[in-house]
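Excluded from the complex is one protein chain; the other protein chains are retained at their positions.
Naming follows writing order (A, B and C), and every chain is counted from residue 1.
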Amino acid sequence: MDLSVDIGSLGLKNPLIAASGCFGYGLEYADVVDLASLGGVAVKGLFLAEREGHEPPRIVETPAGMLNAIGLQGIGVHRFVREKLPALRACGATTIVNICGSSIDEYAEIARVLSDAEGVSAIELNISCPNIKEGGITFGCSAAGTRDVVRAVRAATPLPIMPKLTPNVSDIAGIAVAAEDAGADAVSLVNTFLAMAIDVETRRPKLSNVVGGLSGPAIRPIAVRMVYECRQAVNIPIVGMGGIMTATDVLEFLIAGATAVQVGTANFIDPHIWPKLLTGLDAYGARHGLTTIRELIGTLAPADTQGWTSS
Amino acid sequence: MDLSVDIGSLGLKNPLIAASGCFGYGLEYADVVDLASLGGVAVKGLFLAEREGHEPPRIVETPAGMLNAIGLQGIGVHRFVREKLPALRACGATTIVNICGSSIDEYAEIARVLSDAEGVSAIELNISCPNIKEGGITFGCSAAGTRDVVRAVRAATPLPIMPKLTPNVSDIAGIAVAAEDAGADAVSLVNTFLAMAIDVETRRPKLSNVVGGLSGPAIRPIAVRMVYECRQAVNIPIVGMGGIMTATDVLEFLIAGATAVQVGTANFIDPHIWPKLLTGLDAYGARHGLTTIRELIGTLAPADTQGWTSS
Amino acid sequence: MTIDVDARVSSNIRLSSDCNVVRLDAPALAATARPGQFVMVKPSAGLEPLLRRPFSIFEILTTADGSPAGFSLLNKRVGVGTSLLFDVKPQTEIACLGPLGRPFTLVDPPREAWMVAGGVGLAPFLALARALRARGTAASLFYGGRSADDLFFLDAFEQLGVTLEVATEDGSRGERGLVTAPLHRALDAAAAALPPMLYVCGPTPMMRAVVAIGATHACPSEVSLEPMMGCGMGGCYSCVVSVRDDHDASPHFVRACLEGPVFAGDRLAWREPANTT
Partner (left out) sequence: MTIDVDARVSSNIRLSSDCNVVRLDAPALAATARPGQFVMVKPSAGLEPLLRRPFSIFEILTTADGSPAGFSLLNKRVGVGTSLLFDVKPQTEIACLGPLGRPFTLVDPPREAWMVAGGVGLAPFLALARALRARGTAASLFYGGRSADDLFFLDAFEQLGVTLEVATEDGSRGERGLVTAPLHRALDAAAAALPPMLYVCGPTPMMRAVVAIGATHACPSEVSLEPMMGCGMGGCYSCVVSVRDDHDASPHFVRACLEGPVFAGDRLAWREPANTT
């Protein structure tokens, strides 16, 4: 089965992208997975400048999920371009740079820096990091804010741009529409759900930042619904994510309307997951006689209402 | 330890309430649990008239959670008052009636009917059922809509009223404030998260209604965060819920700011959970030298930021 | 009286590559269990799966002196929970809530009892057969499956003096085809006599066909249904089936865990699955 998909002008050899913040700068995984075998690599969110991030503890597990409040520790876009990008190119990675800003100008400036660099395939606008006020979430929570950021970045770069949407909103489809109107090539969703966990013996939050972002299988049903809603609302491609652990989960997002997917938390549990997912997709394609995986995108059939199931 | 708590003018002998839609009309459980031993019983959501609800399949499991799209099948408020309320009174249940309306007038009318009835302790306004358009979600998703419904019901009944908030919004605290301003005695949260699941072999939704509400442990970290946010925003009591399975989970909600909690999905798994939760609360109280559980409400301590944990 | 017991697995007997019988020690539960009732079983202590699973009470087990000792489940592996039960080790304790639901109505002589089972639909019938034979009611079992390997406990029924009529789709045992064929012939042959009571459990199309055939022969029937059940107690409204309370009434949903799992055949408002094949 042909696994290639197109995210606007960006062609991916398959629909599997390593999710930002869950794959370091990609190079950390170069000796366990052939980076060129992935559809894409979304690197850790970058500001213009370096950042220390939050105090530990930065993660905690929850039922079928995990909370994180890393606080976007990172080396900044300039060091990234100097120190990481050449090696990513050498590995043949399709690099998607996830960028964050505390102002619209910062987003635009980072986009300009990346446009001048060699080896950036696309920019993912992180307007949805729940863990830091200045992480763009202020933009991502409203259609107007989303439009403004996307417009500014659109004006600043010819690269494909893909705003990453937060699920912590009443109407994610409305925000996807705003992104499309403002010239986004695609939208990616979802980022993590703002959440918290408390140690009842000490009565303290389990994260130093008190709140963090929920990821993992727990959120998958909500993420799939949001992809499905956005699919009805926009024409640009959707990159879906949230709790993908198996090829079946990838297929669920594609059928709901995603053109590609990102895998985050699952990569922590199994860094060798990528070939397993590809094998699973191929097996499904063979079983269902698909010639290209694109046949599957957004093909949800009507519900099957049966009075009662039979044993 | 004294377990009693007050939800406005309504005194509960303990903070444990059976969540609406997860406990039938209460009577279904009368022979496995002493209804009088619960802080309260929130009955299945009622419209003015009877309803058939959605076609099966109505539920599906997801990682650490479940989706439901029951569609508010119910006997309507008049039959409830005639056929169920007297028996609930006879059991000594503290009955909280969860009501739904397709119009503000319907909410007010149901409230009037319940005010004239004997044995209703409080009304929970379901303005958050994700499964049916006319289930009030239209009101619950905006502060204005919430205010209008609460105002109308406030004018219609002297009973304590508690709007039940949906988590599918950008700013749940803002909606809680609107409810408080409009005269709510308390707010309960969260209702379920709008979600979906797809059978990839058939490409059909697993629920006949396509989308449904996610409940269970998977959502707990998000629900706890929302209770914590609302606690900072309003002065009226908060009834917290979402994924409570153990006494520790109950305590987590109380520390986050809930005065009482509701337990839904866990009751399906273990209808004998109630005495177990009470025992767990007592043990914690003894361990921590509490004289009343009220000492615990909203007492989250600052985070403990440690460079690294020690083995 | 519904109770929740941590029942110890006394044995797990494999019947085929995907069916097994799990025997459980649970005297208190067994003491009040009646044929056709079910239990809600927690297949794992953790969250995978989250909910309990409903199972018919296959046998009501007794001690040597005949006092209640426990019950057994006839399990078919179809997913996560039934796979855990397929592999469950003796001595494991499993939480079982029950007995739940409406049992079968037991008929007395001279009326005969004809049980019609498809595949693992046999589950509610061994306990039923014991109860019927104990009151001297003549009983037959019409039992269909894909092949001989899908047919279990035939000798147990024989030992109870139950007349067997077996059909398999591949003809590997009994006559080739569906079990409705021998049932139809038998009803025609017995047309003169008092119509037998039909007890039915199996795939939906088969249950529906059997009820229809029975109706043409003036047979009362009871059907054991297996909808998905979230709680088994009437709490969740997930298990509804469509019934008609009299013939011209419009169908409405009732909770199978409370008003079933056993329903009078003529009460069921059968409906074609909207869009399945």
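The definition used in the following text is that a contact is a pair of C-beta atoms (placed from the backbone, for glycine too) under 8 Å apart; a residue touches a chain by one contact, two chains touch by 3 or more.
What you are looking at is a predicted structure, and each value in this text was computed from that prediction instead of being measured.
Contact with the chain that does not appear here is found for just one residue of A:T166, A:N191, A:N267 or A:T305, A:N267.
Touching the missing chain, out of A:G8, A:G24 or A:G298, is residue A:G24. Interface with the hidden chain, as seen from chain C, comprises residues 46-48. One chain of the complex is left out; on chain A, the residues touching it are 21-24, 28-29, 31-32, 44, 52-53, 55-59, 61, 63-66, 68, 70, 73, 216-217, 265, 267-272.
Here is the rule we go by: only the chains that are shown with their structure count from here on.
Ranked by how close its C-alpha mean sits to the mean of all protein C-alpha atoms, the top chain is B.
In this assembly, the chain whose C-alpha centre lies farthest from chain A is C. Separation between the centroids of chain B and chain C, computed from CA atoms only, is 36 Å. Computed from the mean C-alpha positions, the centre of chain A lies at a distance of 33 Å from the centre of chain B.
Per-chain Cα centroids separate chain A from chain C by 48 Å. In chain C, the residues that reach two or more other chains under the touch definition are 47, 227-228, 241, 274. Looking at chain A, residues 63-64, 301-309 sit in touch with two or more other chains.
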